[in-house]
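Would you mind keeping the following structure in view while I ask a few things?
Missing here: one protein chain of the complex. Every other protein chain is in place.
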Amino acid sequence: MSTRMFGAPVQRSEDARLVAGRGAFLDDLGAGACAAAFVRSPHARARIRDIDATDAVDVAGIIAVFTYEDLSGAMAEPLPLLIPHPCIVDGRTPYALAREHVHYVGEPVAMVVAADRYAAEDAAARIRVDYEVGEAVVGVDAAVSAERTVHAGMADNVAAHLVQEVGDARAAVAAAPNSLELELDIERSAATPLEGRGVYARWEPATSATGTDDGRLRVYSSTQTATGVRAAVAAKLELALGQVDVVVPDVGGGFGVKIVHPWPEEVMVPWAARRLGREVKWVEDRREHFVAAAHERAQRQRVRVGFDDSGRILGLDVDILHDNGAYLPYGVIVPIVTSTQLLGPYKPGAYRVEFRSLYTTTAVVTPYRGAGRPQGVFAMERTMDAVADHLGLDRLQVRAANVIRPEEMPYDQGLMFQDGRPLIYDSGDYPRMLEMIAELVDWPGFAEYRERARREGRRVGIGVACYVEGTGPGPYEGGHVQVETSGKVRVATGLTSQGQGHGTVLAQIVADELDVPIADVEVTTGDTRRMAYSVGTFASRGAVTSGSAVALAARRLKEKALRIAAEALEADAGDLEFADGRIQVKGSPAHGIELGTVAVLSNPLRYAFDAASAAATQFSGAADHESPPVAEGEAPGLEGTDYHSPLRCTFANGAHAAVVETDPDTAEIRILRYCVVHDCGNLINPRIVEGQVHGGVAQGVAGALYERMAYDSDGQLLNASLMDFLMPYASEVPTVEIAHMQTPSPLNPLGVKGAGEAGVIPGSAVLAAAVEDAEGFRVDRMPISPSELFELRNRHAAGEVASVPPRPSPATASDTSVPSAREPR
Amino acid sequence: MKPPPFAYHAPTDLDEAVGLLAEAGDEGKVLAGGQSLIPLLNMRLAAPRVLVDINAVAGLEDIRVDAAGVRVGARVRHAELEADTAAAEAVPLLGQGLRLVAHPVIRNRGTTVGSIAHADPSAEMPAVLALLEGAVEVRGRAGTRTVPAAEFVTGPMETALAPGEIAVAARFPRPRPGTGTAFVETARRNGDYALCGAAAAVTLGADGRITAARCCLISVAPVPLVVDLTDHLAGRTARLGDLDGAAAAAAEQADPEDDIHAGADYRRHLARVLTARALARAAAAAPAAVADTYTGASR
Partner (left out) sequence: MTEDVHDIRLRVNGIQHTARVPARRLLSDCLRHDLGLTGTHVGCEHGVCGACTVLVDGRPVRSCLMLAVSAAQHADITTVEGLAAADGTPHPVQQAFAECHALQCGFCTPGFLTLVAAYLRDNPDPGEDDAREAVTGNLCRCTGYQNIVAAVLRAAEITRGQDGVPRARPPAEEGRVPEAGGGRP
């Protein structure tokens, strides 16, 4: 047996290409294609009176200008509402190009196709649109007041409204010996991958010879779902699914924003390519990405909590106002995730959550890494800290009093999750998680460190925050594994890759299953020509669903290979084993057959095309003349296909702790330590998992201390550049210290849980807690900038912001289930 | 985000460059490092009809250090000036400001004179020039004139340059003997434009007491805000506590505005904090053989 790959920090197979500059990202394709640019609304809300393209036609290189008037059939209908839900009151989606009304700055109004992007922008700048400007609706307050409505025909701005309740939470709060109320606020941020969106399409017209409409469309898109784009484009262009191929090239980051489909541009580009009979490419520029892609995070939350004197939460009652932007293309996944994942590792006595999802005249809100969890964790963990402060208890001690115990698994929270299935945690050891984070950050030793810092005139604070994350939702993913006659193994799965290293991880799984060298395994993702059935990459599901699917597919292939090898070796299949690219008789390794040869034998041939294939031709040797060359129930080829369709999500968990220092004069916030305890079940590749955690933490820090979407009251995005949207550099991101736990999931054959989003989730919660701890007053609104911290200090001095009582020395917490792990450093 | 079309000239002779620029009038722009201009072009926030690239113009490439100070030609990149040891020795504030200009990669291409001519109220190098009471050499069809720093920057992104004129060099005078300088700032991210920045020059007498002090604040006024603090500090030591009054007086002059990164009150507060820090560091850097009044230790 070769070395087991599963669990090893295998170096990525993707990288040789990428470090050499041989990546193939969307704009690296289609060298001769025409370029598209879009005329976008400069107003947050307006009626289009007229579009005049007269001046644009003078531009050298212009090919076409399209407006809504050019669209017909399905293209003239609104884009789909991807995830319908009964709680949606009035689900509005945009048109591919604006039809009469625009509802946010950046909404596409007209499309220009020209020889190159320079000419396309020249022409777009010359198209005159006459707008009757309306009033903007920006922010939760304006949306909920409904003084102005975003969409015509609506009495208010409520897109969706949902109440979920387990027990009688309001009664439980009222009856509890202690209760608190918190008002919490999180601002908008956005995924902001370094490569924006992009679409490139090519139409091959029908050949007159067949007389049938067999034209074919090839679409390349920088997307998180190949099959989703294929289905959506086929529907819009009224083509059969079989006429559309979607190929996803290297994707320069997604983080959620590229799961939305079809974007207006994503149907316009193929439509224009077909209409013009030319290759058309649109590559989103940075400014477009800020105003016209998607954002997330903005929520206002009101929490009422009732608890006993030990900090046990008896009732939790949460109201959420969720800003969903101008349209609802992705349904209400984000607020549903917030509502359910808010519970984290805890088990309140009773829980009620109500959300209203609200239209505003701003860019749409769809999942961004974490997808509503950062907000939910913010609500829950701010509540935990408030409970601890109210009772004068240690913050970890209160958490320990509320976590679900391992012996209570599987634990049914009694709610419906974002996949429409019950919220049942499959596994996890939350008390151990708390112990580990206390140990990693040296929670008990912090009091002494704080005192030492104080003597030096420095202000430091510590915070902790926990999360549980439902990962790997269905409905399914598929895997196809094929052994070629060369012995090379080709693996395909339908979901797409944006840097997660699926090419490596899936190869590790298959290499183990077949016991072949990993270098012989080649993985294709996101190509509908290779795997037509798939859902997509989101919700930390790649390793869980596609990982399981390729393992199952490899096992199918193994069964078949064993049957063929047993016949060839005249041995019992049960006596055979896979070893180093061969199938051999156990205990008699010399008696075996190469997998490539098995592949040759699996496909009986009439024609030899090379030396290897000659062995499978009709006159090549002994044959059983009593049965057909391909036995009944068999298919030619050494390949296996299978699907993993999970019963429900598997739940990963973790805890973060941060130590910060705040400058007493300038109010600058510096992260001194950032610790992560992380449990995503069995680790397939720890190096890749740690990379995911590092990147997630960076986005969590970004969302907590740097990034926001600064809309003014007119709906203009004031910071639509990387100059002003403060994506952190290396100088702003802390070194992350990680401790792994591995609690296997019982819900999939690999025992794995998703790892992609976890790092980002507790960022705002843990940093709010740490800043609060350093400053001695409540922090209920994130992100926080030095300027805002300065203002909070002034308001605190004026008595407008509540103080945080001095935190008890964690030494007093050592008699709880959180042990004092080691001596203070 | 592609630039709009323009005509492009890359003359090798200064008179030719001036001629081309004069011909274009207010539709002409000078391209040197381009690190401020090209983003504006890419965003189509600027649309000059003519671009005169001076990167091949002879005579603009020199850093000259003499008794008066440092003369920096219009083609000199920030990074070159930063690496010039003679210039750093003559005018230490140059290096103290330059290391705060964006990131090294931008400094590899951006020019110091270009940054001054761009006149961003948050930029460091106009403040360095202003604090040192330097000057800009300007060449137009009518010949060369020298504009004192105080008259050069006239508003946010506005200068005394007339259409057709090129800033050909900046002159940074050596500070008076016994003067130390410092530049401190607070930015959201490393390399960002400062929320507020303070440059300071403090001159100490033989007794270690202050004889002159000036500061220049950025990002809190439409132009680099030079404040003479000699009246507040003359005869005093530069202990941090002693500087508070002067720092408050400097901050008093600031007229910051709210923007998406910081409130006006916070910027005014920073003006005070950073002025005090800059004064203290400048005093500590003053090359007098006296007790270190900053730390109290003797050097």
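Quick notes on this structure:
In this document, chain identifiers A and B correspond to the written order of the chains, with residue numbering beginning at 1 in each.
One rule holds for everything that comes next: contacts are C-beta pairs under 8 Å (C-beta built on N, C-alpha and C of every residue); 3 or more make two chains touch, one makes a residue touch a chain.
Note that this is a predicted model, so its numbers are computed, not measured.
Contact with the omitted chain, checked across A:107, A:195, A:245 or A:594, is made by A:195. Among A:250, A:594 or A:661, only A:250 touches the chain that is left out of the view. What chain A contributes to its contact with the hidden chain is residues 11-12, 14-16, 18-25, 27-28, 31, 58-60, 116, 118, 192-195, 250-253, 255, 285-286, 498-501, 687-688, 690-691, 694-699, 721-723, 727, 729-731, 733, 735-736, 759. Take chain B: the residues that touch the chain left off the picture are 1-8, 10, 31, 34-35, 38-39, 41-43, 51, 53, 55-56, 61, 75-77, 79-80, 83-85, 102-106, 108-109, 190-191.
Note that only the chains that are shown with their structure count from here on.
Residues 117-118, 121-122, 125, 285-287, 665-668, 706, 710, 718-719, 721, 723-724, 726, 728-729, 731-732, 785-787, 790-791, 794 of chain A are the ones that touch chain B when the two sit in their complex.
By the touch criterion stated above, chain B contacts chain A in their complex at residues 1-5, 39, 43-44, 186, 188-193, 195, 260-263, 265-267, 269-270, 273-274.
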